[in-house]
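Every protein chain but one is kept in place in this view of the complex.
By letter and in written order, the chains are A and B; residue numbering begins at 1 in each of them.
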Amino acid sequence: MVIVVAYTPDSSGEAALAYGIAEAKRRDAKIVVVNATRGDALVDPRFAGESAVGTVDSELASMDHEITQPIGPDVSDLIISEVERTGAGYLVVGLRHRTPVGKLIMGSVSQRLLLDSPVPVFAVRPPRD
Amino acid sequence: MDALNGLMDGFATALTPMNLLYACIGVILGTAVGVLPGIGPAMTVALLLPITYNVEPASAFIMFAGIYYGGMYGGSTTSILLNTPGESSSVITALEGNKMAKAGRAAQALATAAIGSFVAGSIGTALLVAFAPSIANLAVKLGAPSYFAIMLLALVAVTAVLGASKLRGFIALFLGLAIGLVGIDGLTGQNRLTLGIPLLSDGIDIVVIAVAIFAIGEALWVAAHLRRRPVEVIPVGRPWMGKEDWKRSWMPWLRGTAYGFPFGALPAGGAELPTFLSYVTERKLAKKPEEFGHGAIEGVAGPEAANNASAAGTLVPMLSLGLPTNATAAVMLAAMTGYGIQPGPALFEEHGDLVWALIASLFIGNLLLLVLNLPLAPLWAKLLRTPRPYLYAGILFFASLGAYAVNLQWFDLALLLFFGLLGLLMRRFGLPTLPLIIGVILGPRLEIQLRQALQLGEGQWSTLFSEPVAVIVYVVIVLLFAAPYLTRLVRRTPQEA
Partner (left out) sequence: MTDSPVIREGAPAPDAPDAAAAGPDRAQLGLAALVAAVGIFCIAGTWNVQAGFSGVDPLGPRFLPRVVGLALIVLAVLLAVATLRGDRGEAEEGEDVDLSHKPDWMTVAQLAGIFALNIALVDFLGWAITGALLFAGVARVLGSRTWIRDLIIGAVLSVGSFYAFYVGLGVPIPPGILDGIL
């Protein structure tokens, strides 16, 4: 069994990761953390740098795990192809707080994942602060 | 005109609301392009050359000066927050700056860079006021032989001293001189190298060359090597410094200024050498040298000050002799010729009001940079998220617009593409762009001085050595060529002994 976590280095990504870890432990599954980026700007705040990847890596040290950072024009496609590649049974995504207008303009990766994912999806919301 | 009076008049011009607005725009734009990857102050001024069609010269140069200083500032911001310095002059700043930022001291690194830039820029500009007019006064009295020698020195210095390969530097320089030859010969009225194309008779517009080499060439080069993987940026709040940081910074600022200004003022000083020297000095003098390599604030304060002081120094030869020694200064001189203003030693006399307004605006711009940018730093960091397709589409769009607006003919766009591809080739083969641009700008002036000198000397080549200043300059040129071999000799002797 494999669980894929769509990870971004922010509160919703952390929430997804925390849930993914708990879920993987419960099911004794391998956890695959996917941090995808379009790679079309010099800086992408949703792309985990070396130190953030290192932190995640050490968090997962005791478990069977893998971290990937695919780059391509469509982030949700990248995540889904990782789900297919690993033959995952579940996908965990973090939702972020967005206004309806914001969603209209920006589009939403998590929404695309909910619609397109071939496997069941856990949608996790970060704790409100 | 006495320098202080001139400066006061300059402030009067620069402080009008309209010009203050231009200074603000320049400073903000300059910082933005300094931060943005792939676009720098030289390219920005080149892209803005069309404004010279209708904007007052003083206002245009006030804005350009803001872009020049602002770009320097923006460059240091990225070299601290990212580990990929955009320009060679900020490589040294990145050494300690990025380490400081990684250690959670980004705010202090940015603050010491900003305040150091302000201090160095202000002192540097004051030194500019002190030196440039008297140098111009001396230079005005020089005859064609001396002036020819000085221009030759500038060309040789920029080509032979800066950059890794002299061979490539000279190839770039002579390509630039060849481009400068195209068009009607001023003295005999005959077409040269125009291939019978009437549109080439006026020569190739410097706007087109500058935009092609700096904007198109760069954009095409980046497109061929687009970085896909995002780089790590260090989040930052508002820059600030503690008491201890001030104590550790002020001496490096002053020492950095002392290194930077003279190197900038020399024809081939550049900013690389003084920033490096400043870094080495600070490491030697530091109370805690073990901090170097792990984020020592002195290693940011000194080089950053040296960088900005050298930027001010660069304006000395530009304003007093009409000699550009870096890319942005070269494009600014191109803008001057666009206004029909002949850059050279007579500039202070003939266009004193313009020059002093420019200098006054440097003081103002420096202050604006400090006031605006300390609170805006987090915003600038956000600019790095600009998607590249839009960034480069915008660069190519404005480059085409600027070239098209020169004559409103497709022909200039074709030239733009042609020289843009040349710019791409140059980047591929490591040919430096600066000698080419300076060759294009100085070539025609060099030829006129040479022919005038020989005209007055009735065709005798010895006339070139008829002035003492010329002879001294030729000796310096020979020394420049010989220097590497001499140092090699000196170094070799102890080994052999």
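The rule is simple: a residue touches a chain if its C-beta (ideal position, glycine included) is under 8 Å from a C-beta of that chain, and two chains touch if they have at least 3 such contacts.
From a predicted model like this one, the values you see are computed outputs, not experimental measurements.
Asks: Any idea which chains on screen the missing one touches?
Replies: A, B
Asks: Taking the full complex into account, find the residue in B:Ile51, B:Met251 or B:Ala346 that is in contact with the omitted chain.
Replies: Final answer for the missing-chain contact: B:Ile51.
Asks: Determine which one of B:Ala296, B:Ala312, B:Leu431 or B:Ala470 touches the chain that has been left out.
Replies: From the options B:Ala296, B:Ala312, B:Leu431 or B:Ala470, the contact with the absent chain belongs to B:Leu431.
Asks: What residues on subunit A make contact with the chain left out of this view?
Replies: Here the touching residues of subunit A are 38-40, 42, 50, 53-54, 57, 66-74, 78.
Asks: Residues of subunit B in contact with the chain that isn't shown?
Replies: 37-38, 50-51, 53-55, 78, 82, 84-86, 164-165, 167-168, 170-171, 174-175, 177-178, 181, 185, 187-188, 190-193, 195, 218-229, 387-390, 392-394, 396-397, 400-401, 404-405, 408-410, 413-414, 417, 420-421, 424-425, 427-431, 443, 447, 450-451, 454-455, 458-459
To be clear about the criterion, only the chains that are shown with their structure count from here on.
Asks: Where the CA atoms of subunit A average out and where those of subunit B average out, how many Å apart are those spots?
Replies: Each chain's C-alpha centroid was found; their separation is 45 Å.
Asks: Which subunit A residues qualify as touching subunit B in the complex?
Replies: 37-45, 47, 49-51, 69, 71
Asks: Given the complex with subunit A, which residues does subunit B contribute to the contact?
Replies: So the residues of subunit B touching subunit A come out as 37, 82, 227-233, 381, 384-389.
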